[in-house]
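For this view, one protein chain was removed and the others were kept in their places.
As written, the chain order gives the labels A and B, with residue 1 at the start of each chain.
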């Protein structure tokens, strides 16, 4: 039951990430195939990268076909109904924050289980959460938005670091929910209050 | 004899893909080293990515030096004789379609042999066929052409899916030729008839 719940959470996160990939594809006027690939890479790229780096091959995303079908179907739906989906940008941003929280915590725990120390596990948790979006932006030939426009990675790293500490210390399982909560709430506050990360000294935010 | 034949086919596909990488380098006015790297990555990138994802390391391309020498020499020749090679664009497109057919089938079979299910194997077959070209375009700082301008991936996925089914069901070996044929013919028809994939609803093809 608990495993089912985790799988559902994971697939929801993948679907939301995939929808952001498909929306970027629509805005760049890519064809339906471009939307499918961008959606799948955005949804799965971070987890696949983590699995490669800890030697968990084939990656989970290739062993259970639901991990391939969910982002593919999501991307196709977003492609065909993009005027409707595009109007739901606020809702997607909220769901995306939830996906961020799930991915950073799940990634950090999986990396720590694979034997990495707390700091390295937190870095891999961060990579799980942001890797897919970075690949999406590189394939769309643009500088990743999280490098400049969005406070996105700091909440993910905070959640991942807390989760790695919880796993290392064997704290009760409720602490994982707290780690997810830290990332999600911080990200949502950044969105609603317009928080951004510091620019280089001497630079004006255009 | 049959293994030799397969190796030759594989090296021909790698050489053709490498020549497209070197031509992109020439058009971007990169230097001879840029042409060598773009050629090698275009020729070998898809197969290396597949091998990483199924845990077949070191990848085949690093174990047999012919896999490194063929795309390097091809890229150098294209670089120095690019005015001549550039005029052979039609012939290169036909050979490229053949490379696409070989790679998607070989990639799907190798992934299925590694224990992936039919659908995941087909996805990896597709990735084998298009991964190198995607890396080429990312390194040339442009959105991959197969995301927008070319009907390229759908034939590759069809061929890969058929090959994975053939391998799964143990059908006679001639079916692999059929899978290659599906991808090649579909791709050539797309080229000669100008078939393209659907754009997002509401978008005009510029």
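For the reader, a short list of remarks on this structure follows.
We adopt the following convention: a contact is a pair of C-beta atoms (placed from the backbone, for glycine too) under 8 Å apart; a residue touches a chain by one contact, two chains touch by 3 or more.
The structure presented is a predicted model; accordingly, all values stated were derived computationally and were not measured.
Within the full complex, the residue among B:7, B:62 or B:177 touching the omitted chain is B:62.
When you scan A:7, A:69, A:177 or A:199 for touch with the missing chain, the hit is A:199.
Residues touching the missing chain, restricted to chain A, are 52-55, 114-117, 119-120, 123-124, 134, 138, 141-144, 146-148, 153-154, 196-203, 206 (touch as defined at the top).
For chain B, the residues touching the chain absent from view are 25-26, 28-35, 37-38, 48, 52, 57-59, 62-63, 65, 68-69, 79-80, 82-83, 138-141.
Just so it is clear, only the chains that are shown with their structure count from here on.
Averaging Cα coordinates per chain places chain A and chain B 29 Å apart.
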